[in-house]
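One chain of protein is taken out of this complex; the other chains stay put.
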Amino acid sequence: MKKLKIKDCVTVALLSALYIIFYMIAGSVVMVFGAFGHAISPGACGLIVGPIIYFLTRKVGKMGQFTLMQAIVMIIYSVMGAGYLPWLITSMVGALIADLIASRESRPATWKVGIASGVFHVGQAFGSIIPSWFFVDSYREEWIGRGQTPEAMDAMIYYTQGFMGVIATVVVFALSFVGAYFGQLLLKKHLDKNVEKKAAA
Amino acid sequence: MEEHVIVADGLNFSYEESTEGIADVNFTIEAGEVVLLTGNSGSGKSTLLKCLNGLIPTITEGDLSGMLSIEGEQYNKMKMHELNKMIGSVFQNPRSQFFTENTTAELVFPMENYGYTKEEMKARLAELTKAFGLEDLLNRNIFTLSSGERQMIALASAVTMKQKVLLFDEPSANLDYGNAMKLGGIIDRLKKRGYTIIVADHRFYYLNGIIDKVLFMDQGKLNLCNSEEAFKQGNYDTRSFDIFSIRLPFRGEESTGEEVARMEQVSYLDILKDVNLTLRKGEVTVLVGNNGAGKTTLAKALCNTIKPTSGTVWTGDLPFFIMQDPDYQLFGTSVYNELMLVKDDLPEIKKCLEYLGLTPYRHKHPFDLSGGQKQRLQIAMAMLCNRDLIIFDEPTSGLDVYSMQSVSKEVLKLKERAGILVISHDYEFIRHVANRIVFLSEGTVKEDFILEEATLPKLNQIYQQMQEEKCNEEVKN
Partner (left out) sequence: MNTKGFRLNPVVLILINIVAPSMYIFLPGKYLQYFLLAFALSVMLLAGSIKGFFGLLLVEGLFLAIFYGTIGVSSLEFLGLFFIVFAQSVPCVALAILLIKRYDSAELLSALETLHIPRVLVVAVTITLKYIPTFRREFSYIKESMRLRGISFTWKRPVKSFQYFIVPQLFRCSALAEEVSAAGLVKGIDAPIRRSSYFEQKFHVMDGIVLLVFIGGLVGGFVWKNM
């Protein structure tokens, strides 16, 4: 297995800059969907950054590429005051798994890239899903005090948590998975030419 | 025995993926010399430069043999970070050579990498500030600096580790005439302070009279000239040493062609002031002026990118604008596809590719082309676009003499069917193509004349003025 060289690290750093720009765009677009939007913003991001992820696996294609990218993203968010512990942990775990799935070869199949990207972004999503459960929980008493029955309240929390948890996870994974194919679609013609060129040289 | 600063003995390098390379290169460089490294694109000039700054073999892979040493130490026994304490490098691309957005952060960046303490960094920063006159440049956003100021930061950050050998990679590519001449002066002063300087460039007018040795590369082989005189007497086209002595026919004649664009009393913020300009078919108008004079803003107003604060801009249709950096203008998956985006007319595309010698590269990805090829691809786009006005922004920066001449030929052909506006500070190129010169200074049109024998002194005087403008700036510092 090849190790990341300086040039690879620089490539990952540059792609991370693009990634963060698109992440911010996606994040601000889904903000209109409120908290749910917040939970699935990694998915919306996963979709439009598909080409970046796909390009990463084609141009770098080495073990550690996802982990390095996620670490850069997390550090920048932390430095900007937007990182918090559960998010950092689940994101890094997701990135490590993504590396195990799609970084063991230099041109992994698109479905592998899709799964890796899915896990990568679900890792990010968990970070915001898990704490939001506690946010809601902490207001359970308040609602009950205002006349909601505990049963109705629990049902609503259950629904919210289930909704936030399961649906958000599925949506994030699916969008990221599709994103990889989106990347392949955009880049196919561009990258094929390169292969041709190398074969000719 | 006197110690040579750099010794190359039987140096060879061949790339894994290309036939270019260098073979059997031998030379020595002594302390305090100014050495010009030149040659056409593909001659091995950049390869030799990369050997000298250690990027071969560190980044670029290939087969390296022979001996290269600096101050008695062999390159192959040193790590990159050891070598770079002896050699400072100044690259040309302002986009990629800086690591931060802040000048102070940029200057201390190498020292941080080498683990200096804060006190050491402060002391060194103060020395650099004094030596390079950086008082007004500290703690600024690099993006907001002028090209000359950026060059000073790049230069100062290349000697933070007290390197005594300096490598410049095509410094003139991103400098206007005034700043290039200023750089020539700085190099001369560095030489007097005992620095050894190697400049790799296609253009060398700004080094006239201060070169001690020329490493002239030709097809991977080195032709060594031990003095500037010897180089000038060789058979390479060295007219560009004294650019004002060039003898070329004049394109002359005021054009009576159809009007393609008109600006009336155009002002934009405090950048443009009451600009009047009429452009016609069959005419190559060259816009000259130092960076910051408003040249690009004027072009943007013609393209409707910006709306003038007052006055009117009229153009027949949207002009075709060829940016200085072709990379922002390429969108296709291949050369063919790129041109199809302009005009879906295969026979004409084929004709155009043939004319420009791009046919062998038609299936290549636009980003895999060399700088000269990208430039020709853009000209192909301009030829196919059928627009009435074509604007070029610095089309020859970074091109060697021969590529510049072929661009000139093509621009002249283009004017048969469109009006051409060229922004350029490349004197030689201007002499090749210009019918008309428009001199912009501080946002106003200072001169507007047809270039012919009688008006040539006017053009030369403009150049003189641009140089003085920069030198006065220096005094202010």
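The letters A and B name the chains in turn, as written, and every chain counts its residues from 1.
Here is the rule we go by: a contact is a pair of C-beta atoms (placed from the backbone, for glycine too) under 8 Å apart; a residue touches a chain by one contact, two chains touch by 3 or more.
Fair warning: this is a prediction, and the values are worked out from it, not measured in the lab.
K.L.:
Using the touch definition from the top, which of B:19, B:117 or B:256 touches the missing chain?
P.N.:
Looking across B:19, B:117 or B:256, the contact with the absent chain belongs to B:117.
K.L.:
Since one chain has been left out of the picture, which residues of chain B touch it in the full complex?
P.N.:
Missing-chain contacts on chain B: residues 53-55, 58-59, 79-81, 84-85, 87-89, 91, 93, 95-102, 104-105, 108-118, 121-122, 143, 157-158, 161, 303, 305, 318-321, 323, 327-331, 341-342, 365, 367.
K.L.:
Considering the whole complex rather than only what is displayed, give the residues of chain A touching the chain that is not shown.
P.N.:
Counting over the whole complex, chain A touches the hidden chain at residues 6-7, 9-18, 20-21, 34-36, 38, 48, 51-52, 55, 59, 68, 71-72, 75-76, 78-86, 88, 130-132, 134-139, 142-143, 146-147, 156, 160, 182, 185-187, 190.
By our rule, only the chains that are shown with their structure count from here on.
K.L.:
Which integer distance in Å separates the CA centroid of chain A from that of chain B?
P.N.:
Roughly 41 Å, centre to centre.
K.L.:
Residues of chain A touching chain B in their complex?
P.N.:
These residues of chain A touch chain B: 6-7, 189-190, 193-194, 196-198, 201.
K.L.:
Considering the complex alone, what residue numbers of chain B touch chain A?
P.N.:
Of all residues in chain B, those touching chain A are 17-18, 59, 333-334, 337, 363-365, 368.
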